[in-house]
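Removed: one protein chain of the complex. Kept in place: all other protein chains.
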Amino acid sequence: MDLVWLIPALPLGGAVLLLLTGTRLRRVAGGLASLLVGLSFAVGVLVFQDLLALPEGARSAAIHVFDWIEVGAFRAPVELRVDPLSMVMVLMVTGVSFLIHVYSMDYMHGDPRYPRYFAYLNLFVAAMLTLVLANNFVVMFVGWEGVGLCSYLLISFWHERKAAADAGKKAFIVTRIGDTAMLIGIFLIFATFGSVEFDQVFGAASGVAPATATAIALLLFGGAVGKSAQVPLHTWLPDAMEGPTPVSALIHAATMVTAGVYLVARAHVIFEVSDVALGVVAIVGIVTAVYAGLAALGQDDLKRILAYSTISQLGYMFLAAGVGAYAVAIFHLVAHAFFKALLFLAAGSVMHATGGEVDVTRLGGLRKRMPVTAAFFAIGGLALAGIPLLAGFFSKDQVLAATYEAGRTGLWITGLLAAALTAVYIARAWSLTFLGEPRRDLHPHEAPPLMTAPMGALAGLTIAGGLLGLQVQTGRVQSFLAPVFGGAEHATAAGGLSELALSVIASLVALAGLAAGWYVYGSGRVDVSRLRGRYEGTKRALESGLYLDDIYGRALVLPGKAVASFAASAVDQRVIDGAFNGLGRAFASLAAVGRRLQTGLVRTYALAFLLGATALLLLVVVRS
Amino acid sequence: MRTPIAYFLILSGLLFAIGTVGVLVRRNALVIFMSIELQLNAVNLSLIAFSRQLGGVDGQVLAFFSIVVAAAEVVVGLAIIVAIFRKRASANVDDVSLLKW
Partner (left out) sequence: MDLLVFWIVAPISVGAGILMLLQRNAVHSALFLILSQFTLAVMFALLGAHFLAAAQVIVYAGAIMVLFLFVIMFLGVDRREALIEPLRGQRGLAIGLGALLVAVVFVAIRLGVGLATAPGPAPRGDNVEAVGRTLFTKYFFPFEVTSILLIVAAIAAMVLARRRARGVPDTEVFEEPEPEREVVP
């Protein structure tokens, strides 16, 4: 277990090495990066085994790496926490990252900045691992910022494209808003508890006034909203699809965006002390889930469909957390990581084969030429929709069950609505892409092995996850995570529908949605173009995310730019530069006056010294 | 009756002042130089007066040295004026004004 520091250190070393010598390593870069992440995963497994060796009640260890900040009473050592929650995250992050690294080796083949891509990717993994392994808020924040940075770097990887550069900036700035709230939250934590270390903060949380706890919780949640792209800070994620598809798979589906959920789960103690914070979390989650589901329905860009889908699923996770079912939220997080990454990688495969085409209205009939990809996409899609026996079913089902059992029936019904939307849009996506006749004259080929193998692995995990889901049913997942969440799982409300009934309802909703989606878009029985024509306005509204992006643009971005340009011209140029230049000019004029003394004429100089001499003489005479 | 020392000193001061005005007012380099010589003479008078006042001949020796050095200075100064005159064909000091802003 003492080797746990290797887990983030290995990819960090890889990043540094690749940044410094990448151009020389060229083709080995991808393999090297993947290898390091793989090793990190291996170490993770070893540490996990060590963890399991500990008795159930005592599964929590703090590994001190080195002392970092020590100022007065403020201590922020680099300490890593090994407990069920962090290890689950570690294994998921390293595992999925490894698969995506391998995938990228073929996807990014031939890119002129190939080594740098892997350097950033490794750096990202290192930062994410720091985030989940941290044992205090400061180190966690370091990881938090690190993933934000890498997200920016990777989204705008092809920065020659203006759209990509803009998307990177947007991501960074929007998440920055959340990050600021989180930072203030951390300040407040230190002010309230006198420490930022998890053990001390969570241990003393129950003694804190609810109002303070609410403030802290909401501020931390602000960070989560930004990072996990919940309403209202979600606008960056659809645009982030400008980045390479593996990046979207890793960062914007499986790992970085889940950091918010992890944060809420980790700090749940604080959230529980406050009476309103959890409610806010749940409401934000469900609103986002429905909103994003609607928006996904209106997208034509395959990746954007998946992006909004991610936002929606994250909403689900927050919903779960908001009703107190943290273990369920984490389980859905992991399951979602598997199938969403799979979906993205499959989309990447489609793009790779069609030369970058992402518009579903222009794709079609790819099933015949790319059967493997079609199958994988289908598996992912079914899991997303929540079909029984696949991972997504159990996790989503549990989310809904937990909501119902917590007595929040309204949320439960809305959750079902969101599930229906999910099924519809994913069915639409799959149908339009893979069914029917090819709409374009493409010559797609199946993906190369380095791309299909990871997809296969993820598909396997998606299915295996379903089996694990049975464990959720029996509560073993919850009890595994109990050392972290112990006692926080809310008791099930007696009465109402039984668990089986809930599962059946959920499955029926999913199936209905899938059927509807397939019927409209895939069966050929509905004239899609006429449908589009009739609901043109609605579609446009949905596509633009209910114009939220435009509203932000007009209400915030334009004034912001105006202020910035004002500051640049009036303040910076006139006031500040003016002051400096004016100072310079003042000296110059002073000097100009002064240099008139240098007439060059002997007689004026003679006058000058005689005047001086007389003055001295006077001085002497007066003094004596 | 002996003349009070003060009279010599005042005469010296007066001659010195005249020399000063001459330096400032005239533009001919040679006349300026002559005014400086007048100043030196005035100072010599002053030195000798004090020498008499205080007894001993030290003041006179100093005045002697002053004359010697004035001679050397005149020699060099006139050589310079001649050299400049050769270049510029003018002994007007106002023309030698290159070292200005």
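General observations
We just call them A and B in the order they show up, numbering each chain from 1.
Just so it is clear, contacts are C-beta pairs under 8 Å (C-beta built on N, C-alpha and C of every residue); 3 or more make two chains touch, one makes a residue touch a chain.
These numbers were taken from a predicted model, which means no experiment stands behind them.
Hidden from this view is one chain, which touches chain B at 1-22, 24-28, 30-31, 33-35, 37-38, 41, 44-45, 48-49, 51-58, 60-61, 63-65, 67-76, 78-83, 85-87, 91-92, 94, 98, 101. Counting over the whole complex, chain A has residues 581, 584-585, 588, 601, 603-604, 607, 610-611, 614, 617-618, 620-621, 624 touching the chain that is not drawn.
Just so it is clear, only the chains that are shown with their structure count from here on.
Residues 20, 23-24, 27, 32, 93-94, 96-101 of chain B are the ones touching chain A in the complex.
Interface residues of chain A facing chain B in the complex, by the touch rule stated above, are 595-596, 598-603, 606-607, 610.
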